[in-house]
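Remarks on the structure that follows.
Complex shown without one protein chain; remaining protein chains in place.
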Amino acid sequence: MTHRPWERAGTWLLRALTYAMAAGVVYVLGEIVVRGLPVIDLEFLTAAPREGGLAGGIFPAIVGTLWLVVGTALVSLPLGMGAAIYFSEYARDSRWSRWLRTGVITLAGIPSIVFGLFGLGLFVIFLGFGASVLAGSLTLAFMILPVIIVASEEALRTVPQAYREASLALGATRWQTIRHAVLPYALPGMLTGSILGIGRAAGETAPILFTVAAFYLPDLPSSVFDQVMALPYHLFILATQHPDPAARPMQYGTALVLVALVLGVNAVAIVARARFRRRYRS
Amino acid sequence: MTQPQRDESAAARRGEPQAQQPTAPPRTKIEVERLSFWYGDKQVLHEIDLRIPERGVTALIGPSGCGKSTFLRTLNRMNEIIEGTRHSGSVRLDGQEIYDRSVDVVALRKRVGMVFQRPNPFPKSIFDNVAYGPRIHGERNRRRLAEIVERSLRRAALWDEVKDRLGDSALALSGGQQQRLCIARALATEPEVLLMDEPASALDPKATGAIEDLIYELRSGYTILIVTHNMQQAARVSERTAFFYEGRLIEYGPTEQIFTRPREQRTEDYVTGRFG
Partner (left out) sequence: MSRRTDGGPRRRLAEGGIRALLLVLASTATLVVVLIFLFLAREGLPALERLSPEQLLSRRWQPTSESAPSFGLLPLLAGSGLVTALATLIALPFGVGGAVYLASFARAREREILKPVIELVAAVPSVVLGFFGIVTVGPALKQLLGLQTSLNALTGACVLAFMAIPTILTIAEDALRAVPRAHREAALALGASPWQASWSVVVPAALPGIGAAVMLGIGRVIGETMAVMMCTGNAAIITCDPTESVRTMTATIAAEMGEVVYGGLHYRVLFLIGLLLLSITLVVNLLAQRWVRASVGGRGS
């Protein structure tokens, strides 16, 4: 087989592009870890920010983000998993169900800032929730709804059709079949897939800009109608308000905590899913 | 085997089994009339007429794609779970139309059990597999469940092999044991009819023998229909055989007659192995 020189050069170019991208990823994450790690100590994780964020910690932002994550999960999980069950187990290939599916795909393509506007218009102003955990969580929940639906449907598809047939043939109803012969085997996969979506919500800034995020609020929230600080927004403020190098450590530290939170959630989900799949196959 | 009667081609075409017990003619359990079935635009069953008497084993044979499995699945309406299917004609169970709007498909499937081609136990314990049906139908009493499980496993000739490990996963059983477990699971809802879709095709000869023995044992208590591509198997286990070809019922009669003196050329070609 003849390998012309330019073919070999071309292959090397493709290889270089791919490795460059991978190296970029490693570099970005490496920088954040290496520069962020020295900043992180007990005070950083447990104190409120001082001096406009240049000193103290990021505790209120961590707590705020956790509130948002929990709120988002509480809204989006039942909605998304229920919708996935409908699409996977009930929907037939009708015009109506195609419309509903198109809705899911369309929702997935809507920019996050548009969700921010929507949350502002509907939850903050029209429904009168004000800027609050409730408004922010609802906005984030609707944004990640397609992720949860798609992930849950995928998990439902991995349950062998034979289980459904066996159950139906024994005289079980649709719902009994889902409840006893499908969900027990799909649920771990549905949950881990959904966690990936929720992890994404934890890192989003644009949807919470106008719906919940507070610039500086050392007090922790006491109800879902309170505003909170949030990690991504706090990083945004630190990065844009303090161009001077003196602010770098706090910025890297915040970035590291945020990345660790999002990637940590994802990693747990991915490991759990891999384990679940392996056990399932055997 | 019952003796076939002579010269009943007219009856054969009407789809009546010619084997008549000299004493007390058996009641008709399932009566199929002009049944046609479509997947989308594709017609896979053409005006099937067939009468299955109560109890005993009826084998459905024919080359693959001839509609025998589809036909089997029309009898407990399992075809309905596939999209874009429709049917015409009638299927009566004990004289009652099963496609009637008033019929509860759940109650129907409780009466008409099914065993699939590949063993498909749930990834649950042996006990929970057999108890699945009774639990679905509202049985909560542990003692009664245990009785049902034991009775069903005994009928499926599996009890002695698994009685000490009912809590083990059903997936740990061999293929043949899994299939007998699936039969036990089907028996646990106390069906009157048992549909078997090539129940031994995924099994080795020894396990196949065990399944065939089991079918032979069950014939006195249940109306059994078995789809098989294995003609020796049909000859071994069934009293009546129906030969399907390209979505049509070609011939139906006592198994011995179908295999030794078929009336139709296509039946003869098939049973003598000239095609299929």
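Order of writing sets the labels: A and B. Residues in every chain begin at 1.
In this text, contacts are C-beta pairs under 8 Å (C-beta built on N, C-alpha and C of every residue); 3 or more make two chains touch, one makes a residue touch a chain.
As the structure is a computational prediction, the values presented were derived from the model and not from experiment.
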| item | value |
| --- | --- |
| Touching the absent chain when the full complex is considered, from A:Ala83, A:Ala155, A:Leu168 or A:Val212 | A:Ala83 |
| Omitted-chain contact residue, chosen from A:Pro38, A:Gly103 or A:Pro218 | A:Gly103 |
| Interface with the unshown chain - residue positions in subunit A | 1-4, 7, 10-11, 13-15, 17-22, 24-26, 28-29, 31-32, 78-79, 82-83, 85-87, 90-91, 99-100, 102-107, 109-118, 120-122, 125-126, 142, 145-146, 149, 173-175, 199-200, 202-206, 209-210, 232-233, 235-236, 239-240, 243, 248, 251, 255, 258-259, 262-263, 266 |
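The criterion applied here is as follows: only the chains that are shown with their structure count from here on.
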| item | value |
| --- | --- |
| Subunit A and subunit B, separation of their C-alpha mean positions in angstrom | 50 |
| For the subunit B and subunit A complex, residues of the former touching the latter | 76, 78, 81, 83-84, 106-110, 113-114, 116, 118, 120-123, 132-133, 135-137, 182, 185-186, 189 |
| Residues of subunit A touching subunit B in the complex | 92-93, 160, 162-173, 176, 180-181, 185 |
